[in-house]
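The complex is shown incomplete by one protein chain, all other protein chains being positioned as in the whole.
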Amino acid sequence: MPLSGNRQFNDTDSRLSKSIRAIGPLFAWWPEYRKSKVGVIGLIMVGIFIFAIILAPYIATHDPTFKDRDFMWKAPSFSHFFGTTAQGKDVFSQLLHSGQISLMIGVAAAGAVTAMGTIIGLIAGYFGGIVDEILTRIADILLVLPRLPLMLVLAAYLGPGMSTIVFVVVILGWTRIARQVRAQVMSCKQHTYVERAKSIGAGNFHIIWNHILPNVAGVVIANFVLECVTVIMLEAGLSFLGFGDPLHQSWGMMLFNAQNEGAFLFGAWWQWLPPGACIAVLGIAFSFIGNTLNDRFVLRLKNIKGGA
Amino acid sequence: MENEQYFEVDHLTKFFPVKKRGQFFGKPIYVHAVDDVQFTVRKGKTYGVVGESGCGKTTLARMIMHLEKPTSGRMLFKGQDITLFNGKQMKALRRQMQMVFQDPFGSLNPVRTIRNIVAEPVRVHHIFQNRQDEKIKVQEMLETVGLSSSDEMLEKRPGQLSGGERQRVGIASALILGAEFIVADEPVSMLDASIRADIIALMMKLKEEKNLTYFFITHEFGMARAICDRIAVMYAGKMVEVADAASIVDHPLHPYTQLLIDAIPPLIPDPNWGKNISEGEVPYFTVPPPGCRYHPRCSRADELCKSEIPELVDYRDGHFAACHHV
Partner (left out) sequence: MNWKWLIRRLGFMLMVLAVAVILNFLIPRLMPGSAKQAYAGKLPEAVQVKIIARFGLDKSIWEQFVLYIQNTLKGDLGMSFSNHPNSVTYMIGNALPWTLFLLLTATIITVPLGYVFGVIAGWRAGSKTDTGIQIGSLSLLATPLFWIAMVLLYVFSAQLGWFPLRGAETAYSGYTGLKWVGDVLWHAVLPVLALMTLFGAYEMIMRNTMVTTLRENYIITAEAKGASENRVKYKHAARNALLPLITSVGIRFATIVGGSVFVENIFSYPGIGSLIFDAVISYDFPLLQGAFLIFSIVTVVVVFLLDLVYLRLDPRIRY
């Protein structure tokens, strides 16, 4: 699908405006993307979430940290949409504020994982040889080892906190993306225009930046979105186990609190059901988007028929 | 001196190791892609290499452009030994030596604009200080190869051009650095017949205007005869006949050359055409047969041919052939 672009570059334009306009053709993917109903639904869902979360300070009905002694463990009502926790904190407000943390950490950690995976995949795929063999070997080993227990071992030593969670997720999570990127790079390397660039005298950096990366970008972006799903769940799981940062409540931490405060035994389903549901829904939304991106843009390039 | 050695190749060899699947031990087997090749290209002339697929001519071209490292042998450019040039030295050299590729579809990056593609060499070598000068040069080159230099053209992508136009872009990009030695690897094989003449005419015109030297690879003898000054015929990694174009066609000495000439379809249908052409395909030698490489297909072959490799011998005024039975 040729990306058409009829924009004119005046050479007097600043570099910034040129960079922005260079992204223009990227939006050429919209007509294609729109064809997938599932993908659009996912986008809408994410949009709603982000919207609500950003407006948290304004939409929240109460201060999420305020312990209201009179309202402990009250079922959902008009004043407290999702009821209150054992300590009297409003669940709805907590949801909104914690959402900020969950989303931020999720996207940031996913970004870190994607970056690391892309770099490693790029190096392994482009330079090949023994570097490639070693990296692939490591990735294979990490693939077989049980990931969560290993993460827990590491996390136990590092103690709770956001940095622990991010570190642990990144150091074991890069393998999937690295594999995909490596495969894409290796197929890209075969193209004649790469040979041509070499015959012109282009250095490795120039070739990677100008010829390989544009072709790899699609894979990276699709995988980044899919990675968000995994990371959000992992963060929730790790927080649930107690590795979260009490000062920065995420949805996972809400679940952790729910378990600790005995909400389950007490039957206060409103304390643990909503946060989990949010995690699920956001995860589903991202996975719809990621799946559509994967189907339409990555697999299509390889002529595999997509589905949803 | 006009005719001094411009580009020389001496005992150039390239063996590719071939591993059988899962084979860890034992001696590796080698494919003799280019085997002890020798030639001299003179400035301002077109040197043609003719051969069928698999004879090693593309490997030869790639070695010249330093995209492959020779297993042994030397290459000299303007008297200087460039065989072992490292990246940095090569980079300087590439301003004088450029390649035109066979595939107009694959050799241009589909996501880049024509302007970026043609400008790429000058960007890599940091020729211009600002984009304006660069743009002027790009437009100049596009006009030189017979393409429009409008802004609209500059912003197009390869997918929007025809095969012939793409190849012109390739040529423009090869010439933008002012290179005078052009390696052309079957530049028109993948183009439609009607376009070929245009591109060849363009290349010849450019040669005159800019005093270029071509190293022209092709599998079509007729084309080589039309545009080359000197022709080398390659078979299974070895040069079997080297001579001036007229001489090689009028008096072909090697049986393979004869075969290639006979295989050119006549313009006037001849019922006898195609009858005496021998069978077989160009082999892909791992362990080359002893003696002359061509003997399995040769009508003149005898015991001598099976045991001794014929050397390139000058039979008449620079007309070389490697055959025991000329």
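Per-chain numbering from 1; labels A and B assigned in written order.
Convention: a residue touches a chain if its C-beta (ideal position, glycine included) is under 8 Å from a C-beta of that chain, and two chains touch if they have at least 3 such contacts.
Predicted model only: the values in this text are computed from it and were never measured.
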- Considering the full assembly, with which of the depicted chains is the omitted chain in contact? A
- Sort through A:Ile50, A:Leu152, A:Met186 or A:Leu213 and give me the one touching the missing partner chain. A:Leu152
- Note on the structure: Given A:Ala110, A:Ala124, A:Leu255 or A:Leu293, the correct residue touching the omitted chain is A:Leu255
- Message: Could you pull out which residues of subunit A are in touch with the chain that's been left out?
- Response: 38, 140-141, 143-150, 152-159, 229, 233, 236-237, 240-242, 255, 264, 267, 269, 272-273, 276-277, 279-280, 283-284, 286-288, 291, 304-305, 307-308
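Just so we're on the same page, only the chains that are shown with their structure count from here on.
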- Query: Quick one: subunit A and subunit B, Cα centre-to-centre, how many Å?
  - Reply: 50
- Interfacial residue positions of subunit A with respect to subunit B in the complex: 2-8, 11, 191-193, 195-203, 206, 210-211, 214-215
- Query: Given the complex with subunit A, which residues does subunit B contribute to the contact?
  - Reply: 65, 67, 87, 90-91, 94-95, 98-99, 101, 103, 106-113, 120-121, 124-125, 130-132, 135, 151-152, 155, 157, 159-160, 170, 173
